[in-house]
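Only one protein chain is missing; all other protein chains are in place.
In order of appearance the chains are A, B and C, and numbering begins at 1 in each one.
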C-alpha cells in the first residue's frame, strides 16, 4: 500500500529512534506497519498506529478466540463488533447492551476512573440511537479489612453514583467480590442497557462521501493522551510512571446533554453515522467510521475546540477527553444538526468531511500532517494466536490436590451446635451481606421503569406503553475460575442466566467482559483460552448467544495476575411484565423446595474461604443447568411458583435465609439427604445449577410432575411459617437476627454506619 | 381539562416520568416546556421536576435559577397558579426564593435512594387536599436534600404552617432515625405563604403505579384536577 | 482590563454545615484534636472589566446572583489585576 508522501507538517519530522517503544508497538508490529503503509510513517502516524494497534483497541490477543463464541440466534439483531450488541424484543423494538471495563483508570483514580467508565458505556449505547434505560456494575476489590480496598471501594462507588445519578440512568443491579487478588488491581465493569426502535438503530458504517463531520461535546484537552489505549494494554506498575496520562475527569452533565442531542438527531434522521470518542480519541472514532463505511475522511485538527493552549496535532488526535461524539450529518441537514447542538447548549464544530478516497487525511490548517488508510488502523492489527504458547499452571497438580477429606475433616472438627453462628457470620460476611450500603447511593428508579431493582436475583424493567418487559443480571465466579477458568466462566454464564430465569424471564443473550492477567505468559494465555471456551460451551448448552463484550487484559501487578474473571451480563424477556416472579418469601404453609443439583462442595465456596479452603474438584453439568432453567420457566408459566431464588454464595443455607429475609417470614425445613455430603457441606457448600422454589401447598405435586418431565431432581425441604429459620436438625435462628446480620454486615466490614 | 406545564432545563431528568404519572390522572393534560422559552400562559399548574440541572454545580438549582423560566415561574406563582417542585425542582424553587430555606448536602454526604415515609402536615395546599395526617410512602433520590434555614426562618415557616411534609417512621413519628438526610425538624417539603407553591424532596411521580411499588404519589398528583375543578374539599375552591 | 477575582464562599455560622461536620469526624478519626470545621468554596474567576470599579461591581454580581446563596452563605473576595499566575 502506498500513499502520498506529501507530508509537510511539523510532525513529519524524522521519527525518533525509540519511536516504537514510545507508542507501545513491538519491532514485529513496527515492521508490519512499514510494510502496510509502504513508507516510514511520521511521528503522528506512528502514534496513531500505536493507539489503534494497542491491545485495548485491537484485541490482538483475543480476537482469534473471540470468533469462537456463538453469536447467532433468532433474537439477535446486531452481534459483536458494533458499539453495542442488540436483541429484538418484538414489535420493532431492540434492546442494545454491552459491558465495559475501566479497571486501570479506576486503580489510579477510583472516583473519576469509575465515573468515566460509566460515561463511556452510556455513550456506546446512545451512539446507536438507543436510549439507556439501566446500568449495572460488577466490582472486584481486595478484602475490606485492607484500607486500600476500602478506599478504592468508596471512590469507585462514589464515582458510579455521581455519574449515573447525574445523567439520570437507574442503576438496577450489580455484583461485588472481595478477594486478595484484586487488592492492587481492582476491577470495575459497567454495563448499560438501552432501547431503540429497529428503524432508528444508528450504526457507524453508513458515512457517505461528501458528508460533513462534526465533533461535538467537550473541548479537547491534554487529559489522557492515549490514556485508555496504553494504560489498559500493559501491567500496572510496569514501565515508567511517565506513561500514566493525567487523569480524566468526567462531566456527567455534559454527557446528559450529549445523550439528549444524539437521540434527537437520530430521531430526526439527520445523521448518517454517530460514533463516540473513547480510547484513542479522534484517531479511533474517525478511522473506525471511515473503515466501516468504506470511505475516507479529511479532518482539520485546527478546527477542534481545545481546552489547553498550544496543543500539537498529536495531542489533539490522541486526546481521550471525555464526553465527545463524532457526528456525520446527512447532506442538507447540517442546519438541523447545528440547531440541535445549540439548543442543548453544546459546542459542535464541523471539523472535516467524508471523502471518496479511502484515506484518512489529517491536516493542521493547510499542512497535511498524516495520511493513512483507515482500514490499516482499524482492521489490520496483527492477531496473536495465544493457543500457541498457552499452558496450564505447571504446578496445578501439586498445589491443588483434591483435599476434600482434609476439608471435611476440618469442617467436622467444628462443633455442630455452633452452626447457627456460622450461618450468621456467613450472612454478615462481605461476600454475602446485603449490598444496600452500595446501591442505596445509586438512583435505582429514575425513568420510572424499575419494577425490581437491586436486591432481587435480577432486575426487571417495564417498557412504557407495552405489556412486556426485560430482566437483567450481571455475575461472575472468580473463586471457581481460579481453580478452573473453564468451569468458572461457564458457571458465570449459568448464574447470570439462572438469575434472569428466577424472576420469570426468558434469557435472550449475554454480554461478557473478560478480565484477565497477562496473555503473554503461558498461564495467562491458557486462562484466556479456557475462559472463552467455558463461555462458549455454556452459551451453546443454554441456547443463548453473545452479542457484545469487552476484553481487559494485563490485570496484573508486579507479575501477579488476578484470578481469571469473566463478568457476564444477561438480558431476558418477559411477555407480561406484571407476571414476573415476585421477590417474596411466600405465605405461611407454602412448600419450600430445592430444584436442580444437590451436588455441592465447600471447595470453592464462601464458607470454604472463611476456613482457608480453596480447592477442587469442581464441575458444571450444563445439560442439567439447561433443564433446570427450562423447568423453572415452565413452572412459572404454569402459575406454580410463588417465589424463586438462586442458590449462590453461601450455599443452600444462605439461599434459604435470603428467602426468609424478603418478607421476614420464617420457615421450617430439613436438609436434603445426599450421599457423601455432610451437613456442613449441605448447608454451606456451593455448586452450580441449584435454585430454591416456593410453591403453594396444593401445587407441590404439579411441580414434582413438571420436574420429572424436565428430568430435574427436586427435594421438598419444608414449609414457610413462624418467625424462625429452622433447618433441622442443625439450627434455628430468629429472623430478626438474620436481618441484622445481612443488613449491616457489609457496612460494618467497611467501617461505616449501617 | 387541567393543563400542566412540566419545565425542562438542561440536566432535568424527571420530566418524562412526571408526564407519564400525570397521564394516569383523569382530567389532566401535560406538556414538557423548554426552560428558555417556557410560556406558562394557558396552564393551570407548573411542575419543576427532578434532575441535576447544570450538573448541580455550585449548588443544586443555583445555575438553573438564572434561567428565564424563573421569571416566568414567579409571575405564574404571583398570579396564584399552582407550582409543584420535586427533588431538583424543590431545590430550584428554594434557590429562586419562591420557597423558604435551602437544601444542602445530606448528613453523611452520601446520595440516598430509598423509600421513606412522610407525614402530610397540611391539607390546605392544592396538592395535599384530603391527605391531612396521612403517612405516605415515597422514594427519595438525592445528595443535597438536607433542608436548612436560620432559626428565625424555621420559626416563621413552622408558625405559618408552611411545613407540608415531614419525614417520619411508618406510624407517623418524626424520629431522628426516620430522617434520611438531616433536614431541620425532619422537613421534607414546604409551601410558600400563599400555599400555591409546594416543594418536596421525595418523588411522587415514582410511586404512582402499583407495579413500581406504591401509589401514594398518585394521591398527591391526583389532587390536581379536583382541586382546580372545585370538586375537592379544599381551600382551593 | 483583565482581572482575577478569588471569591470565597462559606456557610453562615448559624446554619448547619453537614459537610463540615463530616470532615470534622473524619479528621478526628485521624487522631487530630479538631474542634470545628467549616467547609466552603473558592472560585477563581478571570474576567474583563473597564476599570476597577466596574470589576468590583461585576464580582458583586457573581457573588450575589450565583456563587453564594444569601440564605445560608456569606462570601468575600480578593481582586487582582492581570492574568492568573
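Annotations for the structure displayed:
We take it that a contact is a pair of C-beta atoms (placed from the backbone, for glycine too) under 8 Å apart; a residue touches a chain by one contact, two chains touch by 3 or more.
This structure is a prediction, so every number in the text was calculated from the model and none was measured.
Touched by the hidden chain within the whole complex are the displayed chains A, B, C. Contact with the undisplayed chain is limited, among A:36, A:268, A:308 or A:739, to A:308.
When the whole complex is considered, the residue among A:253, A:554, A:607 or A:684 that touches the unshown chain is A:253. Summarising the interface, chain A meets the missing chain with residues 108-109, 111-112, 218, 221-223, 246-251, 253-254, 307-308, 321, 345. Touch with the hidden chain on the side of chain B covers residues 54-55, 57-58, 63, 66.
Annotation for chain C: contacts to the undisplayed chain at residues 2, 8-10, 20, 23, 26-27, 30, 32-49, 58, 61-62, 65-67, 84.
In this text, only the chains that are shown with their structure count from here on.
Interface comparison, B-C versus A-B: the higher count of C-beta contacts falls to A-B. Here the CA centre of chain A is 41 Å from the CA centre of chain C. With each centre defined as the average position of its C-alpha atoms, the distance from chain B to chain C rounds to 30 Å. Our note on geometry: chain A versus chain B, Cα centroid distance of 37 Å, whole angstroms. Chain contacts: chain A has no residue touching two or more partner chains.
Residue positions of chain C with contacts to 2 or more other chains are absent.
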